[in-house]
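Following this message is one structure expressed as structure tokens.
Here is subunit A:
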Amino acid sequence: MWRDGALVAGKDLRIEARSRVVLNQVAPFGLVVLVLFAFALGPSPAPLTNAAPGLFWVSVLFATVLAVQRSVAVESSEARDGLRLSGLDPAGVFLGKTLAVAAELAALEVILAVGVVLFYGVVVHSLWALVAACVAGTLGLAAAGTLYGALAGGLRVRETLLPFLLLPVVAPVLVAGTRAWQSALGSGGGTGGSGDPWLRLLCVFAAVYLALGVVIFGPLQEAS
Partner candidate 1 sequence: MTLSTADAPTAGRVVPKWTRRRTWTVRILGIAALVSIVCTVWLGLWITPPDKVQHQLVRLLYIHPPIAWVALYCAFGIAALASILWLWPRTRSPLWDRLAASAVEVGAVFTALTLVTGSIWGRPTWGVWWAWDARLTSTALLFVMLLGYLALRRVPSDADTRSRRCAVAALIAAVDVPIVHFSVDWWKTLHQGATVLNANLSPTVHGSMAWTLLLGFVAFTLVFAWMLAMRLRIETLEQALEGAELDEALHERWAEGDASVGASARRTEPAEAAP
Partner candidate 2 sequence: MSYIVAGYAIALTTLAVYAGLLVVRRRRLERLAARVEDEQS
């Protein structure tokens, strides 16, 4: 399973390296979202600084939708059949695609985080907490996204259906990620004090969706 996963991940990442879609299109989109938020929340820096964690994660969520769309679009229907016929373990395919999406998102998040620091003027208290939250959150997002991507896979209405399906489901990542970042940045609203419970929630979410995807990806692929 892991070897198949590595194969698929490598394939997806190589496609990305050659086409650079995520880098050239999704990343700028994320930055544009950050800029739009700045326009929306006004010129004074205070609201932006306070809202920065949430805004970061919202941008990440939107970027996830695009990244998952791209991950699914990369496979034409013939490629999908080929993937099934190749005898690769479907759980491995799931893990591979998830890891590829996660890697792309991680790169995006670095860019967006830099953007947030620059645009919103936040002060970082604990870099380790930020990174940990991002890793756990990204894995959860990628897993849930890949699962829904496969679900909506061959449909023509995928572009409109996927965000509608995916975003409600990953709402906990938004909640937990924002809280974790808030305590890491030391900005207002730290009701829970430390960000540890939120980090744990992110890890639970990631674990649940990785497990769910591994189990259900095979049966899902049987028909679509």
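How were these picked? Simply put, all candidates are chains of the complex that A comes from, given by their letters.
In the analysis below, a contact is a pair of C-beta atoms (placed from the backbone, for glycine too) under 8 Å apart; a residue touches a chain by one contact, two chains touch by 3 or more; residues count from 1.
Computed from a predicted structure; not experimentally measured.
Here subunit A touches just one chain among 1 or 2 in this complex, the one numbered 1. Considering their complex, residues 144, 147-148, 151-152, 155, 157, 161, 164-165, 168-169, 171-172, 175-176, 179, 191-192, 197-198, 201, 204-205, 208, 212, 216, 219-220, 222-224 of subunit A touch candidate 1.
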